[in-house]
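Before I ask anything, let me first share the structure, which is written out below as structure tokens.
Omission of a single protein chain aside, the complex is shown with its protein chains in their original locations.
Up next, chain A:
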Amino acid sequence: MDAIAGLSMGFANALSLSNLGWALLGCFLGTAIGVLPGLGPALTIALLLPITFSVSATGAFILFCGIFYGAMYGGSTTSILLNTPGESGSIITALEGAKMARNGRAGPALATSAIGSFVAGTVGTLGIAFLGPVIVELALKLGPAEYFSLMVLCFVTVSAVLGGSALRGLTSLFFGLLLGLVGIDLQTGQPRLTFGVPELLDGVNVVLVAVALFAVGETLYLAWRHVEGKAEVLPVGRIMMSRSDWKRSFWPWIRGAGLGFPFGVMPAGGTEMPTMLSYYAERKLAPPEAQKEFGTTGAIEGVAGPEAANNAAAAGVLVPMLTLGLPTSATAAIMLSAFQSYGIQPGPMLFTTQGELVWTLIASLFIANVMLVVLNLPLVGLWARILKIPQPQLYAGILIFATIGTYGISNSVVDLVLLYGIGIIAMFMRRFDFPVAPVVIGMILGPMAEQAMRQALTISQGDWSTFVTRPASLVILLVAVAALLGPKLYGAWLRRMAG
């Protein structure tokens, strides 16, 4: 069956009243759990698994995919408004998004992320329908060596968030790398830096750290420096995106979507790396007047790009699942086990044996995407009004929200101790001008890079040259060098030409 015939059949099935109902329910639930930190799509789908006994396979998967896409939309809302990312793919969104919200631009930030999510979701779903099988074969050619090189490339993005002092920025980065070390080492099964606390065996949750650094740290800092009797209300500003907002968002959406999709398809890619690369690219590509907004009042490019990237990556994750039966994220793994409870064996033959189900699923992804943007755009005005709450109450609310969300991750008191411990550290980091973003980047990339490097070295029997003798790996490393040195050399060259 070719893609066009498959899609038209899929749409014919998906547009039934009950399937539309499942899609709507999924989108609604997904948006809600995306907003709450701690509750992710994987857990939600797992809790809903028992319904697979009573609902048709098509209906259940439409529901699950709606939740999956919806969570990606919802995750950005709290990142922007409350500086409290709901899942790891929206951590980077908080960097510029929260700054925009603090400067009266919450509306455009939320709108660009909703529309960017729609654009990227559409691009990603088109990718699933037309490019999926081809791209996944290419992605399989990437081994641990290439993944390590990709992570080296992502480390370059740290330079974009280092702030004024490289020493302070790198200190933050190493703090993140240290946090990333906690837990059982995958390659040897040995615990590291767990100090006999069983709850630390699985490491420190990166969303918890992001919430502690961004939301708790900021709240404690403001409480510390708050001047009594001056109850400030943040400006809400205009809700709609202006002409210039549209113009500034368009290319970041496209670039973000283009970056995100292939990373999602990669078996060890994930949604975090493309958001970092997109942020770096937008920061470097932005015109000089927009550059000034980065890290100060918040630049819309820095929201549009990463948001598109994480949604496209989320779509990409479905490709190895549908074409090869490979679960490359927690959510995909849960969805695969749902397939199995229907007696459907997801695997390389799914497209042929269950063509109708798969194409209906892809069609409902398009439908869910439209529903989500329709559902989310009117909410922008409503959400933005949250900021009208006077600051002390608003920040108290953020603290409660962060606490409940963190406890929801694993119902563990140890997590709460970590949340406030790291939050207090973040408060001092703010006081002494240490940037917090490098901590998160180090924490996400550090463990991934370490494991990929050791896997690559085990395969090459300890031969370090594997990183430069494998062509794809070498190319990625050269791009990383170019990204690091390119702007400096270019600047030097320009000055020389001028001089």
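Note that a contact is a pair of C-beta atoms (placed from the backbone, for glycine too) under 8 Å apart; a residue touches a chain by one contact, two chains touch by 3 or more; residues count from 1.
Following the convention adopted for this analysis, contacts and distances are computed from a predicted model.
Novice: Can you work out the missing subunit's protein name as recorded in UniProt? Choose among "Nitrogenase iron-molybdenum cofactor biosynthesis protein NifN", "C4-dicarboxylate ABC transporter substrate-binding protein", "Phosphonate C-P lyase system protein PhnG" or "Fe-S oxidoreductase".
Specialist: So the chain that does not appear here would be "C4-dicarboxylate ABC transporter substrate-binding protein", according to UniProt.
Novice: Could you tell which one of A:349, A:417 or A:468 touches the chain left off the display?
Specialist: Hidden-chain contact among the options goes to A:349.
Novice: Out of A:198, A:390 or A:486, which is the one that touches the chain we can't see?
Specialist: Counting the whole complex, the residue in contact with the absent chain is A:198.
Novice: So one chain is hidden, and I want to know which residue out of A:14, A:35 or A:268 touches that hidden chain in the complete assembly.
Specialist: Within the whole complex, the residue contacting the unshown chain is A:268.
Novice: If the hidden chain were put back, which of A:15, A:162 or A:184 would touch it?
Specialist: A:184
Novice: Spell out, residue by residue, where the missing chain touches chain A.
Specialist: 42-43, 45-47, 49-51, 53-54, 139-144, 183-191, 196, 198-199, 201-202, 267-268, 320, 324-329, 332-334, 337, 340, 343, 345-349, 410-411, 451, 455, 458-459, 461
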